[in-house]
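A single protein chain has been omitted from the complex, and every remaining protein chain is retained in its original position.
Entry: chain A
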Amino acid sequence: MIKNFLSLEWKSFLRSASFGKGLAVKILMGFFALYFIAMFLFIGFFMDKILLETYPDVDPFVAFNGLLFFWVIGDLIIRFFFQKLPVMSVKPLLTLPIKRKGIVNYVLGKSVVSLINFLPLFAIVPFGFKLIAKGHNGTTILTWILVIVIITLINNFLNFIIESLSAETELSFLPIIVFVGTLFGLNHFSILNISEALSRGVVSISENPIELLIPIIILVVLYAYNFKTLRKKLFLDSGLKKEIKEVYTSNLEWTKNFGDIAPFMQLDLKLLWRNKRTKSSVWMLPLGLFYGLFFYPQPAYQDMPWFFALIGIFVTGIFLINFGQFIPAWDSGYYKLLMSQNIKYEQYLKSKFTLMALSVMILFVLSIPYVYFGWEILLAHFVAAIYNLGVNTHVILYGGSFNRKKIDLDQKAAFNFQGTGAVQWLIGIPLMLLPLAIFGIMYAIAGFEIGCLILGILGIIGIIFHQRLMKVITKKYLESKYKMIDAFEQNN
């Protein structure tokens, strides 16, 4: 049966409509994987040295176990964002003579075969063997490696429980923040010394292999819990029947001020607010706004003014980038309707433009407090906002005409690569790197003020030629109309 499942998945991968483009993303992911493996191997080989440097008086083995708590917490957070329970379209399988148990075990089993579960081994095994070579007891270290593997698996299944909780709440990050925050808080304020307890527990188990039973029992319990909840979900009606909340409608009368694009703006605002995927690009706004705080407070960056423009582009353009890169794929679900309705493409695009332009202005106003870190920063943000308004809005709209990938609005958003193609990677170059390059070069040649001036002038030129640029963009969209309709009808 497992063989059948595997062959089904292989076919769905090979025969997917966007196989070629999907492959490019997968190859990129492959490189990331290799990179991480190399990193972990490196850490593994030099772990003892690093630990001895930081804690000269402590045995590396004890020192590592002392840090195990933070390892576990970090692992959980990374998992929450990057690891999803493997998906399988089960609906066609439910009526076939396949045991539900088999499907659930397969899905859970497959989740174990994930890079994220193997990565720790790349660090732990070299570290362990070096410890043995340095005179540690062989059995102890081997048992210890086993404990770490079991802890990794415990994290694996714990993560799915946290994720299933987060799928039920509106603020999807809440469960992980509460869970990790509580653990960390208890430990940090010494209410419960989890870090110490965990470290002692692991050492004790390593020395008495019989105690391995304890983590194994925890693992089995977590697996059983996952099994139970998944099995419950494996009925057709529970998959089909969604909880339907009563909806509140608002008129959004203020959009009437924008004239003939008002209906589209209303539609876009509802699109943003009523779908999982888009809602998270709204939640990204505060994140982007505070992006500067990672850099400006550090004195090292204070002396790198050529960098300010890029941060300015990002802070004032976070919505532009997030929302803009998937125009018109946001509307892919009903693109045929739009194309056969009595609308002008120009109005449709103008509404998107207005929305992005408004966001840039609002974000700039909200970012004014950065002036605390120096007037240069405010100036850099101001010209970056103008550049966003005049150049980046048009660039991203133009790039959109190359979009050929459908987006399912109901899917959860964090690290969801659906709808991502080569366009999304390439568009970053003119969007972020180009202004960085222009500003950087100007700064090096002529100084900060001139750099700002050039960036601002480019933005103003874009604003002046707005009408003409929109005409060009509209034409481009009209040319790719049939291709887009066809592409948005394909699944995957």
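The criterion applied here is as follows: contacts are C-beta pairs under 8 Å (C-beta built on N, C-alpha and C of every residue); 3 or more make two chains touch, one makes a residue touch a chain; residues count from 1.
What we mean here is this: contacts and distances are computed from a predicted model.
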{"item": "Options \"Cytochrome bo(3) ubiquinol oxidase subunit 3\", \"Peptidoglycan glycosyltransferase\", \"ABC transporter ATP-binding protein\" or \"Carrier domain-containing protein\": UniProt name of the undisplayed chain", "value": "\"ABC transporter ATP-binding protein\""}
{"item": "Listed residues A:Leu409, A:Ile438 or A:Ile460, member touching the removed chain", "value": "A:Leu409"}
{"item": "Per the touch definition above, residue among A:Gly102, A:Gly201 or A:Pro263 touching the missing chain", "value": "A:Pro263"}
{"item": "Candidates A:Lys49, A:Lys134, A:Lys232 or A:Lys336 - the one touching the absent chain", "value": "A:Lys336"}
{"item": "Missing-chain contacts mapped onto chain A", "value": "242, 244, 246-249, 262-263, 266-267, 270-271, 274-275, 333-337, 339-344, 409-410, 482, 485-486, 489"}
